[in-house]
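Removed: one protein chain of the complex. Kept in place: all other protein chains.
After this line comes chain A, so read on.
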Amino acid sequence: MIPDPIKAGLAQGWQHVDGSQLTESSRIKADVVVIGSGAGGGTAAQILAEAGLAVVIIEAGPLKSSSDFVMQERVAYPDLYQQSAAMKTADQAIGMLQGRNVGGSTTVNWTTSIRTPRQTLAHWAQHFGVEQITPESMAPWFEQAEQALNISPWPVPANANNALMAQGCERLGWDWTVIHRNVRGCADLGYCGMGCPLNAKQSMLVTTIPAALSAGAQLYSRTEAWQLLHDGERVQGVLCHTRDPQHQRRDITVTVEAQQVVLCGGALHSPALLMRSAAPDPHKLLGKRTFLHPTVMALARFAKPVNAHAGAPQSVYSDQFLWPQAPDAMGFKLEAAPLHPMLLSSKAPGFGVAHHRMMQSLNHLQISLALLRDGFADHSPGGRVILDDFGDPVLDYPLHDELWQGIRNAFLQMVRLQFAAGAEAVLVAHDQELWWRDLASAEAGIAQMALAPLQTTVASAHIMGGCGMAGSPEQGVVDSWGRHYQLSNLSVFDGSVLPTSLGANPQLTLYGLARRNAHALLARWPRG
């Protein structure tokens, strides 16, 4: 029998309230309220609770655990993802995957753990005055996170989906790297995106959140931070709305009064909470410069089975094109992805007979992703978070010309990689639905392809920015320690503080920054 550490902890007396079960509104008090339980919130909650502070964790999503993780997309997506994994940008042109559960996106990510690229940190120092965050100053925090979450190079041979990517790189003389993963006792199943049924993934759900609860923290799940109660200088409390099991808001509230607020709602919901709260924003920066890694995909059919649903979803990547020499060229990272039927069928182009024929070849498909590194040039302002009629965040993210040029180049390089690895035929995810059987045809086809929103499939699992950090309040919502420039007892420790996209999967950056900033918060805490 696989142990379920969450059920065991609850049986031992962890303090958890499922907001959907509350029958009347209530008020509670704490030293610190941590909003969100993902990479930033989980990390901060453990550090602050273990230091002896009274911590309340507020999480809009449900508390699900390994007993609930049945390796089925139709169960996992409504349970664990924002908008049942169907979230899109304002014009519907980009699909976005983001966790919404206790553990946040760390419960459902593919375990790829990469330190913040040196070039990205140098860019932040030069353009945003974030000079204290360097590879050297961050090294101890990354080392701590790597040790705590067992992050290390994946020692098991890559599954065929990833191995073919490595083979293609080898044959073309391209850079490639074995991915570091946050797993312990991983059985190489391939269902990380649906919640790890073995508790092998060292997500916040099975590491920092249990540690925080064991140290006395209180967890409110299905409880959404709706509004900060503030006077323009300090936050007095947080008004939260509970949610029903269908993720709809209820009028039963929980109000948390706390000395300190640590906001970790992620790059859509943190700016949205500040907007709903009419938080001071003297330089009109809130919600601006929100970035994705706009991601496009190429499918390749191989004669031998690939079984891209089985095995560690991501175990190699290539940075061959991540930092192009031309200063304005759009760099991109190449990675693989797991192929499961529900997500593939809705992201792959077409319908009817041709679509189903593609689906029938599922086990022979290799998939390559290109994650575009947006936000580093003057013409890359990214997107903007706005509130809809109901107060929910919507991301307006225009796809500009430089992105389309980057996408076309990414398609070209991905099909080169796939043919070099021995593909029989390739298809880039675009509604033209053309399978090319040789490289010359693919190159010619891609060169003249009419790329357009809602015809070219674009998605992203990484949402960053919107409460950007900077060396001055004219440039940032928070400083480089995550402290809000106007609300003195509010800190932001999540992906919303990133001034650009990262050029790497975000989780390790967020673990490192949250550790650093939570310890700094503790050092500032009044002794009494």
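We take it that a residue touches a chain if its C-beta (ideal position, glycine included) is under 8 Å from a C-beta of that chain, and two chains touch if they have at least 3 such contacts; residues count from 1.
Simple rule for what comes next: contacts and distances are computed from a predicted model.
Set against the options "TAT leader-containing periplasmic protein", "Integration host factor subunit alpha", "Acetyl-CoA synthase subunit delta" or "Electron transfer flavoprotein subunit beta/FixA family protein", the UniProt name belonging to the omitted chain is "TAT leader-containing periplasmic protein". Between the chain not shown and the residues A:73, A:374 or A:494, the one that touches is A:73. Remark: the omitted chain is touched by one listed residue; of A:131, A:175, A:244 or A:474 this is A:244.
Only one of A:275, A:367 or A:442 touches the chain withheld from this view, namely A:275. Which of A:154, A:226 or A:493 touches the hidden chain is settled by the complete complex: it is A:226. Touching the chain that is not shown, out of A:26, A:119, A:236 or A:486: A:236 (per the contact rule at the top). Taking the whole complex into account, chain A touches the unshown chain at residues 1-2, 67, 71-74, 77-78, 83-84, 86, 91-93, 189, 191, 197-198, 226-227, 229-231, 236-237, 239, 241, 244, 246-251, 253, 255, 275-278, 309-310, 340-342, 344-346, 351-357, 359-360, 362-363, 387-392, 394, 431, 453-455.
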